[in-house]
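Below you'll find the structure I mean.
All protein chains of the complex are present and in place, except for one that has been dropped.
Then we have chain A:
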Amino acid sequence: MSDDTDPETGFYALPGDLMMWILIISELIVFGAGLMAFMAVRLTDPQGFTAAQGHLDATAAGINTIVLVTSGWLAALAQRAGAAGQVARVRLLLASAAALGALFLWIKMQEYAAKSAIGIDFETHPFFTFYYLLTGFHALHVVAGIVILALVGWKATPRNLEVGTAFWHMVDLVWVLLFPIIYLLR
């Protein structure tokens, strides 16, 4: 029988809040299923998917990847500063992380606007149905993450920092899987 208090495998071994991990795992399952569905449907029309993908700006998405992982790094530094009781530094780092999150969203909006300008929407091709669903759902998580970072900066306790930054890192994790599968695979 498993022991919840085992320091290596028990629930208490997980860094941060158990409920946040349940949320993280739930989100990963949803995005993982979406990405696998994308890969499976791609089998029905590989050439069509590659042609549709040609309308995406992989460079902008690559820049967005750097923006988001840098934001995650700042959030990780904020968590460590929080553990050291450096509240002013925590707030500066979280504000910087949130600002990079906003930059990610701005670049994403430019990308959507460029698609819209040439008449690409949800129904143009199954590729774009997945593209809008997956990247749009991810962008909503970025919005939620920015709100959470702001709240955590306001109430900057070590526990709040651990939980709030874990959500932000989950957003990072989803993007590092979503970016290559949607934008780069041909």
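Convention: a residue touches a chain if its C-beta (ideal position, glycine included) is under 8 Å from a C-beta of that chain, and two chains touch if they have at least 3 such contacts; residues count from 1.
Here is the rule we go by: contacts and distances are computed from a predicted model.
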item: Chain left out of the displayed complex - its UniProt protein name, from "Cytochrome C oxidase subunit IV family protein", "GMC family oxidoreductase", "4Fe-4S dicluster protein" or "Transglutaminase-like superfamily protein"; value: "Cytochrome C oxidase subunit IV family protein"
item: Residue among A:V30, A:V87, A:M109 or A:V176 touching the omitted chain; value: A:V176
item: Residue numbers in chain A that touch the chain omitted from display; value: 6, 8-9, 13-16, 24, 32, 35-36, 39-40, 42-43, 46, 49-50, 58-59, 62, 65-66, 69-70, 72-73, 75-77, 80, 166, 169-170, 172-173, 176-177, 179-181, 183-186
